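For this depiction, one protein chain was excluded, whereas all remaining protein chains were kept in their positions.
Let's turn to subunit A:
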């Protein structure tokens, strides 16, 4: 029994021992297959999340590699294989995720896994396990709506790729769109189509519709949200102003937020690694961090920006004292402000005893920094400014920083500073102009205002003190309020000393002195021309005296204005040339410069006079020209009143432009083409003083047009209107020489005739008496026949002629005075004769009348005599006279007799009418004493015969006969 028991025990031990050894061998060769594999889905992230364990790990930990296979639709369609290496601890649940490009809702996925121990410490365990069983997973689609397109409300970053899938039937005409844009797709599986969008752009915050249609019938849609890519925060820094709070700031970059629940804006968290504290930042660009009371010296901050898709972090590490940014100084004031110095005080908000502050002070004028100072302070600061200018406005600004380590300066604090006034530091620059007029000196004093630098304050007024040097007199004071720059003084003839000072509220400047001599204002210096250049007017002069203290050149900047704006330039005694330049100088304006020499007595003597243009221009206008002395071959042009002073350059001459029909110009002229394409002959007058021009060699009775222009060195005046002129007729002057005297003569004769008209009438054509109105009738009518109108010859009583001796003295008055016989001393009418007419055609006796007025000439020539003619003798005589020969002879004889063959005064023939009253000597008495009736009466036509032919004809026998030439058959009733 014992043996049985022992052997049984031994057997059991042996078995146990074998079991133990066998068990160790089995443990060494366990496959370590992953177990409890579960697969979950994150549809939003499209993640397959794997979770498994490795049972009976022989050691506490092993380095293992897990091979993972993922299939889609079917287990055989492996779409991904990969390894996952990790250290596996005993009883550890392992996790691993895989991201699917395809939305997980579109397909069933299968996962299996196996492991391999790859731990160098345990090379004997290097073998692979079996595959786990396939784990099937399919995404759950929430809701009860039929959804065909996935993913729903997908959120991606701009530029990323996204795949849509559509669960549709087979062989369907499917088309999908992104915001109306067709997306190309492919069939992934029997009823699954995929549409891949690469590098999607950001379209809008509200998302973009993606939709699919089958046979153009919309089936389903979803919204794709594309956000901007989260950027890393920029310029991340932290600083403190009071050692209590750290203010961290950064530039967040673009906002990645989307509307609805697509994605909120990114949020920021601040983590400090030394303290391990973390803070969620309320703002997207700044965060405040409370400094602990123990004053942690070093900080290491990490700023993390995060949205649904991404995280971005930046870090900074710093010493707190190196990040001090003091607040701006406060209570900045000035005290003890003088003309050249001032004290500034300020305060800095307390930083405790942690820091010494360095303050930077700047003194500036309007533009530039004049002084810069650095001052170290704890809390209160004070600084003395010196070397300031009086009455000057400054700007002082101050800022502070940590003296040990300048991280950032505080904000500038600016405060204005105005220094006090001081006495003007410079004498005025004074000049004068003097006019001597009617025994008085009109002195105009000019001064240049002191610059702000020298005025040292606001100039309130100018004092002028005038002192006559010739005789002792009181000083004359005059105060001119600012901002005047001159004044006028009227002084008696003499020498004067004038002092001018400028005054501000503090004091008076040094006096400027000038002396007006007795001769001032009367200087006459010849004017010289100068030419200006771009730099100005260069002028030089010769010194006049040795005892000079300097020169002054003055000129008017606005030459043509009433207020000429006198300028002057002071020059030293050794200067004999200068350049006068000014921005006010304009081309085309003449400027006059006067050069004065200053004597030691401060008297200015005019030494030279210059005039010129900074740039000459062509004249603007032409002279007004008159044409004078117009003849048939020439005329003279004259333009006496042309104002050359007002021109825009020195007039160098004139050009006469003459237009005519002549095709060629004279030798002294040049043909020139005018703007209107016409030509003219241009004569040049190079002497500007010549203001007349003789245009000659012209054609008579021709039109000419002329125009006179002036020219300077810059050019010629513009062509204006041509004046027309016509030359005279060549013979017109001759005609004038003849016609004019003739007209004058005619006029003279006419006047004379008018004046002597009565006399001429009496002499040449006296009044013809009407025989029917003769006074004879009155005598006859009254006695015999009151109705008698024509005297009958029978009624005539022949008169007798008696010859009487008469003294000479009685003859002349009759001729010369022209008085009627009744008025002369002849007592009886002597010039009547009665001639018995015996004409064959007129029977009976007739009375013939001869008007004695026609016989005056004959009588005047002393050849007239009334001779009684018998009745028989008259026809004979008439016949003789009718013959031309006889008439000629008779005339000659009569003429000869009138030349003196019959001496006047010796014998006188007196006609005695029978009707005449012997007692009455006047006409009236004659008419009354003619009572004899007349049978017939005939009036003989009276004809004017030169040289008394009509009245008296000498017969051949030398007897005198009175002849009346009668027209035959012509009777006047």
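To be clear about the criterion, a contact is a pair of C-beta atoms (placed from the backbone, for glycine too) under 8 Å apart; a residue touches a chain by one contact, two chains touch by 3 or more; residues count from 1.
In this section, contacts and distances are computed from a predicted model.
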Protein name (UniProt record) of the chain left out of view, among "Putative vacuolar protein sorting-associated protein 17, Vps17", "Trafficking protein particle complex subunit", "Tetraspanin" or "Leukemia inhibitory factor": "Leukemia inhibitory factor"
Listed residues A:80, A:122, A:177 or A:243, member touching the removed chain: A:177
Residue among A:153, A:382, A:528 or A:671 touching the omitted chain: A:153
Which of A:207, A:424, A:457 or A:521 contacts the chain that the document leaves out: A:207
Subunit A residues that touch the omitted chain in the full complex: 142-145, 147, 152-153, 177, 179-180, 205-209, 211, 213, 217-223, 259-262
